[in-house]
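If you scroll down you'll find the structure; I have some questions about it.
All protein chains of the complex are present and in place, except for one that has been dropped.
Moving on, here comes chain A:
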Amino acid sequence: MRPTDWRKATVERIRPETPRAATLTLNVPGWSGHRAGQHVDVRLTADDGYQAQRRYSIASAPADGAPQITVVEVDGGEVSPWMVSVAREEDTFEVRGPFGGWFVWDPAHTEPVLMIGGGSGLVPLMSMVRAGAPARLLVSARDRDDVLYLDELEKRGVDLALTYTRRMPLGWTGWNRRVDREMLWKWQPRVGPRVYVCGPTAFVESVADDLVFLGHDPANIRTERFG
């Protein structure tokens, strides 16, 4: 089978991540593995034959076997509410992939990397973290409920910085604004490492612009825009 062939995916397990997000472990016969950061194309078919296709990053590490996707529900959306609120174990849809050869991290890249994620933009970064990427991670979230994988990140001892853009947890003394130049500078004044930035378009646009302003070489900045 080639990555471009559609295959049946069966939902093997569902784990709620936050009130608005869930991780689905997929059983995909013939799945031949992926590189951390890649995505799959997903296709859902309604009873009347209507089909919808979307892209979802793979959250699991290549060594984890069965691919996992984490979906954050978009209000009024067509596919993400199904994934988060309707899907049950044993449900099926179609996937193909993996795709994407740029926004990836391979173990051969042993130097430290920086990662900046907003909302569901954390998903491909998590795959890289799980694969062992030596990363410092900056996460922008609306509130505590919006942070994916928080327990696991803490358990793994990942060098994690957080900023809350809407509601802060009780007793929070850290950042509570959107990522800006000053924050990026305080977080990591050294330029040089490769930087991965992923999230909604407006977020990626402004973070990538700020990184260039702070002296990062544009060639070292890899972006993935979800919007």
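By our rule, contacts are C-beta pairs under 8 Å (C-beta built on N, C-alpha and C of every residue); 3 or more make two chains touch, one makes a residue touch a chain; residues count from 1.
The rule we apply is simple: contacts and distances are computed from a predicted model.
**Q** Which of the following is the UniProt-recorded protein name of the chain this complex doesn't show: "Sulfite oxidase-like oxidoreductase", "Carnitine transport ATP-binding protein OpuCA", "Branched-chain amino acid ABC transporter permease" or "Chemotaxis protein methyltransferase CheR"?
**A** "Sulfite oxidase-like oxidoreductase"
**Q** In the whole complex, not just what's shown, which of A:30, A:49, A:157 or A:189 touches the removed chain?
**A** Of the listed residues, the one touching the omitted chain is A:49.
**Q** Touching the absent chain: which residues on chain A qualify?
**A** The missing chain touches chain A at positions 2-4, 8, 41, 43-55, 76-78, 82, 86-88, 91-94, 99-103, 201, 204-205, 208-209, 211-212, 218-219, 221-223, 225, 227.
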